[in-house]
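Let me begin by presenting the structure, written as C-alpha cells, before commenting on it.
One protein chain omitted, others in place.
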C-alpha cells in the first residue's frame, strides 16, 4: 500500500506491503525487508537488516505523534481534508478585526480606549495564564471599535476581547 | 447493575449504578458514592469519600488481573461457563492413565520400563524446563502400559509421555 | 512523629513528598483544584480533598480552604512544597495559630527573609557581603530614578517579596526604567500580592551558586554544600549541578560558613537555601534566602546522600539534627534538568494539552521526579514544570554523558517539551567545559532551532505510521480529546515569563 504523510508538515511517501509474514518497505527507490511488531501499547519494534529501532507512537483523532531515536515527529495523513484544515489556519480578513482571547486566562491590563487609533503590532492588552503574560497585539493599522473586557476579567478561549476597524 | 465476580475463586457480589455523572456502589448493605475514572490505559482512580485508590487492571479474554494497594487479585465473571470450566480441572479417570508433559521441556530421565508395576506417587520420569526439574509421578497403583519417550527427547506441552493401566 | 501530613501542592513535588511520607510510615492527604481531579498527586495520596476551582487563587493559594481541609481530615502537619503558599508568612502564622505544624521555617524568619529589602539590611549589618543597591523601598518613580543613577546602570529590578525570577528585570538605561519598574510591580503583585520592588547593581555574567542548609529547632545548623544554577532562561533556572566547577575547597568552606551565618542571623529553621552571585573574580554576594524546599533539591540529595524531605519532616516534628558538618561530604557529580511543557522551537511558549505517551528514563544513577503519566492532561492554570530528571555519576564528564543518554531515553508525546533543547545544552562544548554563567543561554542558545532530524529517523517515523494504520491490534488507543485544553499558544505573539521557582 502507498502512504503519503505530512511529517512535521513535509510530505513523505512510502510503500508498505506484507509478504509472507514480513514487511517490504519502499522508500524513494530503496527497498528494505523489515520485521515490524507492536510489542506494547504505543511501542513498535522495527528490525531492518540488523538495525533495531524502537518507535513510540501516540495519536489523537487527527494526528500521530511519533518518537524515533529521541526525535519527535508529528505525522498527519496527507488527505484533502488535512489540506483544507491547514488553509483554514490563516483566517479571513473579517476574523482579524475581532481580537480574541488565545486561551482561558485573566486580563491583566487593557492599554487602549474605544475609538482610539492603533498601529499594527501595537500592544492592546495583556492576558496571563500558566504564569506567563501574553501581549495581545493589533493585526492592523486602524482604530478600536469596541472593548468587551476590562482588567481583572477571567476570559475563556476564543472569547472576543476587542473589535477593531480599518482606517476609513 | 448487579455484578457477580469470582475474586481469587471466592464469590463477590456488587452493585454499580451511574447517577448524575457519579457512581453509586452497593456492597453488602453498605452504599457509597464513588468518583471513578480511567485515568490511563489500565489505571483506574477511585475516590470514595476522601479515600483515594489507584487500581491497576489487565485482562486477557477470560480473566481480569487487578492490583489494589499492593494486593493482586484474579477476577472472573461468575457465569455458568466459568463454573463448568472449573469443574473440568479435575479431569476424568481415563485422562489419569495417560501421563502428559506438563509443558514444553526436555525429558531428563525415564525411571520405569514397560510392564513394570508402579505405585501411586512413584516418580516415573523427570522433565526439565526454565532451569527446574519436574518429577512426573504416577497417579495410580498399577503398571506401565506404554512409554512414548526416552531421555533427551524434547517434548511439547500435552504430549503423552507414558500410559498406565490399573491393576487387573 | 506525625501520623498524617497534608501536602498543599500539586505536580511532581507533591508526588515526591508523598513518597517520602510513605517511607516514613506517614499517611498522606492531597488537596486538589477542580482541574486536578486526575492529577498524579491525587492518585498517589492516601486521601484527597477538592479545595476549589481551577485558578490557584481559589484553591492552592486559598489559605482558609487549606486550613479547613487539614482540620476536617485530621492532618497534624502541612508540607507546602515550593511555590503557591510555600513562602507565605501569613499562611505560616495561621498554621502556628491553629496548632498545625508548618513543615518549613517559623513565620518570623520567613517574614524577614521574604522581605528582600529588610533582609539586605540585616545581612549588611551582620557583615555578609551584599550586592550594591537600594536599602529601602520607595514610592515615587522619581526616587527610583535617582537611586538608579546612584547605583549606575545596568540595574536589576527585583520584587521585595520575590524569588525565582518573578518580577525580575534588567534595565540598561534610564529611558527603560519606568516601564521596567511598572512591569516588575505588576508581576510581583500577581505572584506575591505585594508590588514592592527595589533596585540592585546588575552583575555581569555571574555564576549563580547557592548553598543548601538544614537548621533544626534547637539551634543546630549545617550546610550541604553548593548547587550551581547558572543555566537560566529569562531568570528561570533550567539546569542545576553540584559540585560547582567554580569553587575550590577554600572558597566552598568560606561560602558555606557565610550561608550558615545568614541562617543564624535570620533565626531560620528547617530546610532553606542561601543564594549567592559569584562574579568573574570569584567574589561572592548574598542574594536571598529561599525559604522552602527548592526545585533542585535532588542534586544535593544525590551528592550528599541526605534525604532533604525526610530531614524537613524530622526537623518539623521537633527532633534534633543527627547530621554533623564534619560527616557531610560531596561525592561524585549530579545534574538536574527541569522538564517544562514549553515549545523550545517557538520562543518557549507554554504547551498545554494531553500527554499521549510517556516513557520515563531509568537506569543506574538516574532519578526521575515526575508529575505526569501517559494519558494525563496538562492544565493551563499552573506552572509548566512536568518533571525533573536528575543524574549522578562518579565525575562530571560521566554525569553529562548519563544525562544526555537519559534525555535520549525520555519520551513525551502530545505536547511540546524542553527535552531536546536540554540535550543540546548539556552537550554544548562550553557547558562540558564548565564555563557556565547566567548569560549562557542568551549567549549560545539565542538562535537555537534544534538540529536537523536525521532522514533515517523520518523514514522510520513514516514506516511506523504506515504500519500503525494497517495494524488493528495492540496499537495505542486513540485518547479522546475531551478535557484537552486547546493549545493556541503556538499562534501567538511575544510572551513574558511571569513566574516559576
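Lettered A, B and C in written order, each chain numbered from 1.
Note that in this section contacts are C-beta pairs under 8 Å (C-beta built on N, C-alpha and C of every residue); 3 or more make two chains touch, one makes a residue touch a chain.
As the structure is a computational prediction, the values presented were derived from the model and not from experiment.
Colleague: By the document's own contact criterion, which visible chains does the hidden chain reach in the full complex?
Modeller: When the full complex is considered, the omitted chain touches A, B, C.
Colleague: Residues of subunit A in contact with the chain that isn't shown?
Modeller: These residues touch the chain not displayed: 35, 37, 39-41, 43, 45, 47, 50-52, 54.
Colleague: In terms of residues, what is the contact footprint of the unshown chain on subunit C?
Modeller: Per the touch rule, subunit C residues meeting the hidden chain are 16, 19-20, 22-25, 298, 301, 305-307, 310, 331-332, 360, 362-365, 367-370, 375, 393-394, 398, 401-402, 405, 408, 473-474, 477, 479-480.
Colleague: Could I get the residues of subunit B that touch the absent chain, sorted low to high?
Modeller: 1, 3, 5, 7-8, 12, 14, 16, 18, 23, 25, 27, 34, 36, 38, 40-42, 44, 46, 53, 55-61, 64-73, 75, 77, 89, 102-106, 108-109, 128-137, 154, 157
Everything below uses one rule, namely that only the chains that are shown with their structure count from here on.
Colleague: More C-beta pairs touching across which pair, A-C or B-C?
Modeller: Looking at A-C and B-C side by side, A-C shows more C-beta contacts.
Colleague: Would you mind pulling out the distance in Å between where the CA atoms of subunit A average out and where those of subunit B do?
Modeller: 50
Colleague: Mind checking the centre-to-centre distance between subunit A and subunit C? Centres are C-alpha means, answer in whole Å.
Modeller: 29
Colleague: Quick one: report the Å distance separating subunit B from subunit C, using the average Cα coordinate of each chain.
Modeller: Chain centres of subunit B and subunit C, defined by C-alpha means, are spaced 50 Å apart.
Colleague: Can you list every residue of subunit B that touches 2 or more other chains, as numbers and ranges?
Modeller: If we look for residues of subunit B contacting two or more partner chains, we find 41.
Colleague: Listing for subunit C: what residues touch at least two other chains?
Modeller: Each of 374, 476-477 in subunit C touches at least two other chains.
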